[in-house]
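Missing here is one protein chain; the remaining ones are kept as they sit in the complex.
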Amino acid sequence: MVMLRWLVWREVVLAWRRKSDVLSMLAFFAIIASLFPLGMDPDTRLLRTIASGVLWVSALLASLLGLGRLFAGDYADGTLEQMLITPQPLLLIVAGKIFAQWLVTGIPLMLISPLLALQFGLPSDGVRMIAVSLLVGIPVLNLVGAVGASLTLGIRGGGAIVALIVLPLCVPVLVFGAGGNVPLVGAVLALTMVFAPWAAAAGLKISVE
Amino acid sequence: MSNWYKYASPVHLHPLASRLIPWFAIPAAILLIAGLYVGLVLAPTDFQQGDVYRVLFIHVPAAWIGMFLYILMAVYAAIGWAYNARASSMMASSLSITGALFTFLALLTGALWGKPTWGTWWAWDARTTSTLILLFLYIGFIALQSAIDDPRRADRAGAVLALVGVINVPIIYFSVQWWNTLHQGATIRIASGTTTIATPMLVAWLIMSAACWLYSVAVVLSRLCCIIEDREQLEATQ
Amino acid sequence: MSHGFYVWAAYGAALLLMGGEVLVLIRRRRKGRP
Partner (left out) sequence: MLETTHLKCVRGNRTIFRDVSFAVRPGDCFRLTGPNGSGKTSLLRMLCGLLAPASGSIRWHGASIESLGEEYFSAITYLGHRPGIKDELTALENLRVWCGLSGIELSHHTAASALERIGLGERMNLPARFLSEGERRRAAIARVLVRQSPLWLLDEVLTSLDRTAVEAFQSLIEDHLEGGGMAIVATHQDLQLSAGRSQRIELAA
């Protein structure tokens, strides 16, 4: 418990002192979501039908951008090595880091999504639907993203490869989330919570060795 | 039983694999020629579909092989990781290329079948979409492995990814199916084949399937030999 | 043959891909040997 408290404190303080990481991710989210209407006929009916899909895809891409800060910095300065040899279960450390990642990147994404949803002329229950599905679904993106980030640590061209391996794995949550089926998103979340921290921990061990 | 274990080591596996290749490659070639003859010449024109159905002689085996090889790849990768069996990991790397190739072929032939049958090259139906995602999963695996220089790390990282992928495959399939029923507009159902299948059609399909399976075994073994040789060379030079 | 183009394109693509794979492998194996 001491460990988890310090870990989360550390991640939050680091994110706060280097705000540009999170802010640029949020700006990225807003820009992508705004580019879609510009790329097509901004007819209200059309915009309403694509709104949830566009916001979900934008959130997915933005969360990919946020993955750079998850392990890479700690890997480069040697902190990750120290984390692997603390007398604490690695699974717990990884889970804590993913939780902190959700706290500092996932929650802000979810919070600005209703604002962006207004651009698509959605009625209030449509906006609520998107916010709720992102609330349950973004943790899945953080969890699956952590697996990709751990496996590509220190690889040349890692950024592109993270996208290649994470995006296909996010198909189910994207489909259920954009389709507005919150219970199924929750089911995917439960399943991902079981497997992803384990896989990310294994990936870290492989990558740090 | 115990002497089977020695094939877990690449050095012992290489001669065995090389010796096995012709046993699969030659029948594959013969069956392929026979299958092409039966499928393109002997099988009669279908009164409903015309000649397009002949595409299915490749399409169906390709789709099956693409799917099956992914699972097989994950199994080999997992064994290689858990038991530190390098040969098994190399097998997984070898399978990934052939699997991706057949998945791509399934999509391509599917489009060529769909255009005259459904009137569109690409339909977002459940099966097509899941096959596309499967191809993306293969591409991710291949890209990850080829980006890592240390072969041992590549093997293990690939194993984790393959395992995560294989857990995901049924979920992806289910999600795509659910999505498909949600958006009824896009559904196009394949006319269920209740029409009696003429014997030459069935024979052609069986022969082509057998040829494709044998071909993939031969090619995978052959690539396995290449990978073993490459790694031995790496070790020898350093 | 009706829709001949599609049938020939499909078989052509299949043979091209498989043949290409075989060629690549044969060249790789030749190179591997001294």
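A, B and C label the chains in the order they appear, each numbered from 1.
Operating definition for what follows: contacts are C-beta pairs under 8 Å (C-beta built on N, C-alpha and C of every residue); 3 or more make two chains touch, one makes a residue touch a chain.
Remember, it's a predicted structure, so these values are computed and weren't measured experimentally.
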Where the missing chain makes contact, among the chains that are shown: A, B
Of A:Ala33, A:Leu65 or A:Met83, the one touching the omitted chain in the full complex: A:Met83
Touching residues on subunit B - with respect to the absent chain: 149-151, 231, 234-235, 238
Residues in subunit A touching the chain absent from view: 2-3, 5-7, 9-10, 13-14, 17-18, 76-79, 81-89, 93, 208-209
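Basically, only the chains that are shown with their structure count from here on.
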Separation of mean Cα positions, subunit C and subunit B [Å, integer]: 15
CA centroid of subunit A to CA centroid of subunit C, Å: 41
Footprint of subunit A on subunit B - complex, ascending: 133, 136-137, 139-141, 143-144, 147-148, 153, 156-157, 160-161, 163-165, 167-168, 171-172, 174-176, 178-179, 182
Interfacial residue positions of subunit B with respect to subunit C in the complex: 36, 40, 45, 50-52, 54-55, 58-59, 62, 97-98, 101, 104-105, 108-109, 112-113, 115-116, 215, 219, 222-223, 225-226, 229-230, 233
Residue numbers on subunit C that touch subunit B, as the complex places them: 1-4, 6-7, 9-11, 13-14, 17-18, 21-22, 25, 28-29, 32-33
